[in-house]
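For this depiction, one protein chain was excluded, whereas all remaining protein chains were kept in their positions.
Letters A, B and C mark the chains in the order given here, with residues in each chain numbered from 1 onward.
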Amino acid sequence: MTHYIPITDADRQEMLKAIGVERIEDLFVDVPASHRFPPLDLPPPLSEPELMAELNRLSELNAHARRYSIFLGAGAYNHFVPAAVDQILRRGEFYTAYTPYQPEISQGTLQAIFEYQSLICALTGMEIANASHYDGATALAESAIMALNVVRNRRKIVVARSVNPQYRAVLRTYLQGLDVEIVGDETPGSSLADALALVDDQTALLIVQNPDFLGRLHDLRGLGAQVQARGALLAVHFDPIALGLFQTPAEAGADIATGEGQPLGLGLAFGGPYLGIFTTRQKYVHKIAGRIVGVTKDVDGRMAYVLTLRAREQDIRRERATSNICTNQGLMALASAVYLSLMGKRGMRMVAEVTYQRAHYAAKRINALPGYRVLADQPFFREFVVQCPRPVAEINAALRAQHIIGGYDLSADEPQLGNAMLLAVTEMNTPAEIDRLVDALAAL
Amino acid sequence: MTHYIPITDADRQEMLKAIGVERIEDLFVDVPASHRFPPLDLPPPLSEPELMAELNRLSELNAHARRYSIFLGAGAYNHFVPAAVDQILRRGEFYTAYTPYQPEISQGTLQAIFEYQSLICALTGMEIANASHYDGATALAESAIMALNVVRNRRKIVVARSVNPQYRAVLRTYLQGLDVEIVGDETPGSSLADALALVDDQTALLIVQNPDFLGRLHDLRGLGAQVQARGALLAVHFDPIALGLFQTPAEAGADIATGEGQPLGLGLAFGGPYLGIFTTRQKYVHKIAGRIVGVTKDVDGRMAYVLTLRAREQDIRRERATSNICTNQGLMALASAVYLSLMGKRGMRMVAEVTYQRAHYAAKRINALPGYRVLADQPFFREFVVQCPRPVAEINAALRAQHIIGGYDLSADEPQLGNAMLLAVTEMNTPAEIDRLVDALAAL
Amino acid sequence: NEEPPIFTYSQPGKIGANLPAAGVETTPLPSELLRQDDLAGFPELTEPEVIRHFTRISQRNYSIDTGFYPLGSCTMKYNPKLHEEAARLPGFAAAHPLQDEELSQGALQLMYELQSYLGEISGFDAVSLQPAAGAQGELTGILVFRAYHHDRGDTQRTEVLVPDSAHGTNPATAAMVGLKVIELKSDARGNVDLDDLKAKLSPRTAGMMLTNPNTLGLFEEHIVEICRLVHEAGGLMYGDGANFNAILGIAKPGELGFDFMHYNLHKTFTTPHGGGGPGSGAVGCTAALAPYLPGPRVRRRDDGTYEFFTPEKSIGRMKAFHGNFGMLVRAWTYIRSMGAAGLRAVSETAVLNANYVRVMLKDIYPQAIDRICMHEVVLRGLIAGAPKDVRTLDIAKRLIDYGFHPPTIYFPLIVPEALMIEPTETESKQTLDRFIATMRQIAGEAVETPDVLHAAPTKAPVRRLDEVRAARQPILRYDAEAISRLQTAS
Partner (left out) sequence: NEEPPIFTYSQPGKIGANLPAAGVETTPLPSELLRQDDLAGFPELTEPEVIRHFTRISQRNYSIDTGFYPLGSCTMKYNPKLHEEAARLPGFAAAHPLQDEELSQGALQLMYELQSYLGEISGFDAVSLQPAAGAQGELTGILVFRAYHHDRGDTQRTEVLVPDSAHGTNPATAAMVGLKVIELKSDARGNVDLDDLKAKLSPRTAGMMLTNPNTLGLFEEHIVEICRLVHEAGGLMYGDGANFNAILGIAKPGELGFDFMHYNLHKTFTTPHGGGGPGSGAVGCTAALAPYLPGPRVRRRDDGTYEFFTPEKSIGRMKAFHGNFGMLVRAWTYIRSMGAAGLRAVSETAVLNANYVRVMLKDIYPQAIDRICMHEVVLRGLIAGAPKDVRTLDIAKRLIDYGFHPPTIYFPLIVPEALMIEPTETESKQTLDRFIATMRQIAGEAVETPDVLHAAPTKAPVRRLDEVRAARQPILRYDAEAISRLQTAS
């Protein structure tokens, strides 16, 4: 018995007697005797205060946003998380519930997901959203799987080079068992136009990202029509914060739009759990993977929420399934629903605007430093490429000493850019912090 | 409008119209014009991220238990707070409710307080407990006020020197408007026997503390009878953690027993909010100040909880009241109820035992250091007096550099002890931490 | 949906905490000092059982976070969630109150700043953060008045004037300090009756305790005159800050003539009510009274660091340590997030909301005194055409069935069948409109189906309670037998 196990010794005796065995070991006779009760070589158990001390020690071995100024992004962003979000996440009724299989006693989770879907539709302009995927990368991979199901008999996926390289890697992992060709991202520095040029009558999907991995904003109006004219679908991977100000995937004519929900109140969390946002057109509702919540009535006529269109899922179709997704990121979807509700129309615009302005302030100041050059041939949102006078790793090491986490080192992904760093600025980087960064760069 | 005020400009116009005034200022015509709308010279408002940054800065200017080893007690103790306690405290249903005036929709708070009262009775052995006072000091002062009402026409309170000096100060503050004599604690080093000797036919109450301010455990069996034989009452101020092992106030024959509930899962919190525990005999139920919850039935026969015996309170008796207490420490009582329930019989004994053993280990090791002497003429629980080779302030300054918060400097309260420090050790001080303290003292 | 007492889950041997072993060579326990009863009656449970129990009972509570809570005189406003994070930062939640001042500069700075902000908002020269609650703030004030008079050799001032509309704590406080309470009448407009005041002022007057806006929700129209009269008689003016939410940035009590007031940080400054506490009753006063304030207070040293000090003529400590510090963190955060304009918007909106409810309901529920109100309005549960046995209590209980917490009822005592409604500024017009519609609906029910009101509530976790039984046959701690007897009793 431990503090988590409420069966006492007396209970155990009584229960064993009821079961009709003598000892607890008798319940395990089906396990091959030679493999039964193996020793586990684990550290001795720790008490709660000891554990908390050790966890605190490990935690403080990491740099984090309370002690460091963070100018690193590349897919995870240090945006503001209102305290109210966590107040809701900590409610046992939400976080200790499971998938809402019994709708009568799961209306809380169901309503939250329905509102999440609705908020995401309003944010993206898209017609429908599912209850989420694991993260932005897997949502993007699911867009390819869906496209292959929608556009039958085409086995080519075109993906722009400017899509997050980790996402492109996941896409390749997901599709490696299928007979599919993935092209378009081989050449460093290749453009959206280059990718579009590859869309042909064998192509099921074109995937682009906006703002792209290098932070650049693209005008995608009309792109959907161009792609659809070639019989393919367009998937746009968006940034949910940028949508406070900028062009939606719907305006680009996207058939599918995916996003990483992390900036929507989830925090950095060393990479997860995050939130895969997936949206598409109403007409593809039966092709969408993952869960969806809809509205209906109960027998008394009360409005109620329920998981719907489940015939799509593997628990019914099994081996004909095209997705095995089972768990979604329910709690993260809830967090983002709380975040989006708190922000509202004004808040989303403000966050995007403050982020944009501070990023441009930082870019201007850095560009004025001798030896540094900001690549700004195109509009950008919160991230921009800085060409540096020295290797990025050296610069970051120097910044570290001043409790600044510098930008993403592009030398492996985009070697053609030289000593290039991808810097991210959000509304959490105060003007004073930006000035401190600039001073530190200048002093190098 | 702010993020906390949901009245929009349009609402305001509509509402003003309904009220029949033009501008919001018209609602304040009763305020003398010369004093209306004074400017407030306050710092400009901060956004939530700015506020959190500033709060974090202020927080980290303080030493705290995550960064320092704490050997300081003197009325506030660094005992273990299980994470489960805060999970319950963070529930909006508890912390955003008010006093349970409407019992039908306040059963949560009422049941929690009833269980708190019950747990405190089981812990202390006393017959009844109220819903709490502000802290240990004010609970102790209330014991004097109650005694003056129970024992009519006696105006003397005897208080032992070994009662926490801050508590004695509060006692004097509370009674300063009444014609009451407080004696017994004038002479440094005076004993319980000295105090008992002062109990005469003018005495309403004897107040003692066990373990006392210097950490010493007393055998109080029979004390109640001796005091009552002189027509007075006995109040014992107890330590709730010590009661896991040691003599209860009931065993001492106490008429009133008070305690500081801080060690019961409340944390240090730089001194508050804490929890004043107040218990007494059933026969004094109509003399007790503060709120009490009892059990009854609703009209359908369901068991239910309710504030009861309210005729005692000032909201009914007003100017004949002997206490003006209105608020209790409801949320802190809840915290301690959760703590006590988690600990249970075994846990309370373990915490007391580990505390006792580690304190004694520390005392033995320190006593073996040249120049240091532990006063251990009497059994002690978690605190003990160490006579030091140098002024305590100097020693503590040196310990600080090693992230150790040393003991309480007794030089002002008990100058006759010389360079004396009151050291506290709890189950949160690991053996390794104690060794570090000993090494640091040895190295001085 | 019922949840039994936690003791019913107990089984020998269970534990809900994961504690360390001593890990040191052991010292024998002093056997003669051990308790003899083995903690009889103490429950034994595991963590899952404890969490489930308290989670379940929490759902049997109404709270601000679940609904509208227009409890008059209590200022049940929203408690911002940021504040809960703030108070839990380790430097606040895990700092020892007696650690050296050098190790506590963050806490001291926060306290110093909060003293300044509260002084500025109220127009006072000095603030002490020590009192644990409003009632303790009152006790502080009256002790300070006494000390001030005594210090000047003026020991004959044994009377405290209190209006008949006052909170019960006011006369109780005066009585606690051994002073005599003289009650003052209210006039037809709900103000203190000036003639009665003049008649009762004397060389025995220690001071007067006044809530402004008063408990009728009305601003004392003669406040400057009242203060002048009391001062002329040698008395001091105590301001009960319970209703301070009405006048942030609207008026400063210190400028109106008050000498001393308490702040209910848990009303005006959003620290949570916690089911009845902890509160925080900081106090402010004029420079003349500052030397008598309880200590420790915080001051700034010349080098910019902070230290505790105790005023030279202090009445002493009101409690151990430095006040309910966790509440101070929340109040500081609130003031810094609102700023001057935000605080004024708070009071303006609180008053707007109350007046809106007033005008939308007073045709059915007569207003006690027909004036523009401040942050709360006192109506009366006298519905035209309803049977006499429909009382305000019934209206209140019926509101529960519609999902609302009832207003304060039967207070102030001078208004028969009082319904005291304080909406606060953190409620939307939509919520107010729903409440207004419901109140009007209930008035209709009172006339047409009065039994529905008598039977209410029927949709709460329990229905009306037998309070007489609770008092006559008190069960004040868990006792399986007594509860079993209760359950089988008719």
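Convention: a contact is a pair of C-beta atoms (placed from the backbone, for glycine too) under 8 Å apart; a residue touches a chain by one contact, two chains touch by 3 or more.
Worth saying up front: this structure is predicted, and the values here are computed from it rather than measured.
> Shown chains touched by the missing chain?
A, B, C
> Of the residues A:S341, A:N367, A:Q387 or A:Q402, which one touches the chain left out of the display?
Per the contact definition at the top, the residue touching the missing chain is A:S341.
> From the list A:L178, A:A197, A:A225 or A:A368, pick the residue that touches the absent chain.
Of these options, the touching residue for the absent chain is A:L178.
> Just to verify: which one of A:Q166, A:Q387 or A:S411 makes contact with the chain not shown?
A:Q166
> Identify the residue among A:I5, A:V183 or A:A197 that touches the chain left out of the display.
The single option touching the absent chain is A:I5.
> Which positions on chain B touch the chain that was left off?
1-6, 8-11, 47-51, 82-84, 86-87, 92-93
> Mind pulling the chain C residues that touch the left-out chain?
Against the left-out chain, chain C lists 1, 9, 11, 18, 46-49, 51-52, 55-56, 59, 64-67, 78, 80-82, 337, 403, 426-428, 430, 459.
Note that in this section only the chains that are shown with their structure count from here on.
> Which chain lies the greatest distance away from chain C when centres are computed from Cα atoms alone?
Measuring from the centre of chain C, the most distant chain centre belongs to A.
> Identify the chain pair joined by the greatest number of C-beta pairs in contact.
Highest contact count belongs to chains B-C.
> Centre to centre, by mean C-alpha position, how many angstrom separate chain A and chain C?
The separation of the two C-alpha centroids amounts to 45 Å.
> I'd like the Å distance between the centres of chain A and chain B, where a centre is the mean of that chain's Cα atoms.
47
> Residues touching two or more other chains, restricted to chain A: which are they?
Touching at least two other chains: 3, 48-50, 82-83, 87, 92.
> Touching two or more other chains, which residues of chain C qualify?
Chain C, residues with two or more chain partners: 13-21, 45, 47, 51, 55, 80, 82, 84-85.
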